[in-house]
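Only one protein chain is missing; all other protein chains are in place.
Here is chain A:
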């Protein structure tokens, strides 16, 4: 599947001007609030008619303003999971889920029947309930299932976790991962959360002030995009668990990581997100310190972050790591590109892959 977007849209003084192509998997539309993410998704979904542009899914043109073509939302077969779940209050969960089935015609799209979707999202016990009686997390899972059962060719998710607290987010994230890996439908996912994007995205499209500022694989883009809270994504697998100390040992390109015991089996892929401010640098291999994770690498680049700080990009055996240090430390330690250093990782804010 492919999604080609090239649109211009003005609303008041805001000018959205976006051009990108989304690959299979989960494409994250990333940017701060007001950057035009939701408008862009609404344009793709057919809820907003762009002033100018062209949108195509799998080569089928949905919008082409030059030819005066505009396919209305109900004929696009694009699923939409809204921030506020928008379940129909007058229908039971089961009938909410089956709503789109009446209209789903033609082949292709997501592989979805009620049984599979209910299992995938863990909502079997809710079927006879009423939307009013569901928790926020349950509502979002039902909303995801409802969109899937309409057999969409593309699934749009507009900050589906934004209205939920931390615990509910943690409850839903694994389901979105399974969706990405098992449902066979590409996802365009709007988020302003680095943690969500790091965990879920295959590709990242960074949006700033209505313009696309970067597009690429999550490992390349996220360290650049996350200017205020820099960090790096590290893919790893669980090599064993240390039950005595309740730790999990991870193998990554950069080396071994020890993290608090993860509830996943040995061999499971995980994705760690290491924030730049959680990384200290040392010229010598540090000994007798409390931090468990020390990775060796060389400095690949230094970019100033404000007047007093600098972001150091490290190359750890091919994997990228970011460290934020003070300008004074750069000067005192004589940090420069090519210099071998040891990165002390204070904490792995860590995302299951």
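Worth pointing out:
Here is the rule we go by: a contact is a pair of C-beta atoms (placed from the backbone, for glycine too) under 8 Å apart; a residue touches a chain by one contact, two chains touch by 3 or more; residues count from 1.
Quick note on the criterion: contacts and distances are computed from a predicted model.
UniProt lists the omitted chain of the complex under the protein name "Molybdenum transport system permease" (options: "NADH-Ubiquinone oxidoreductase (Complex I), chain 5 N-terminus", "Carbon-phosphorus lyase complex subunit PhnI", "Cysteine desulfurase" or "Molybdenum transport system permease"). The missing chain, though absent from the display, is touched by one residue of A:77, A:275 or A:324; that residue is A:77. For the chain missing from the display, the contacting residue among A:28, A:150 or A:176 is A:150, taking the whole complex into account. Of the listed positions A:12, A:89, A:115 or A:334, the one in contact with the omitted chain in the full complex is A:89. Along chain A, the points of touch with the absent chain fall at residues 45-47, 72-80, 82, 84, 86, 88-92, 95, 99-100, 102-105, 130, 132, 146-147, 150.
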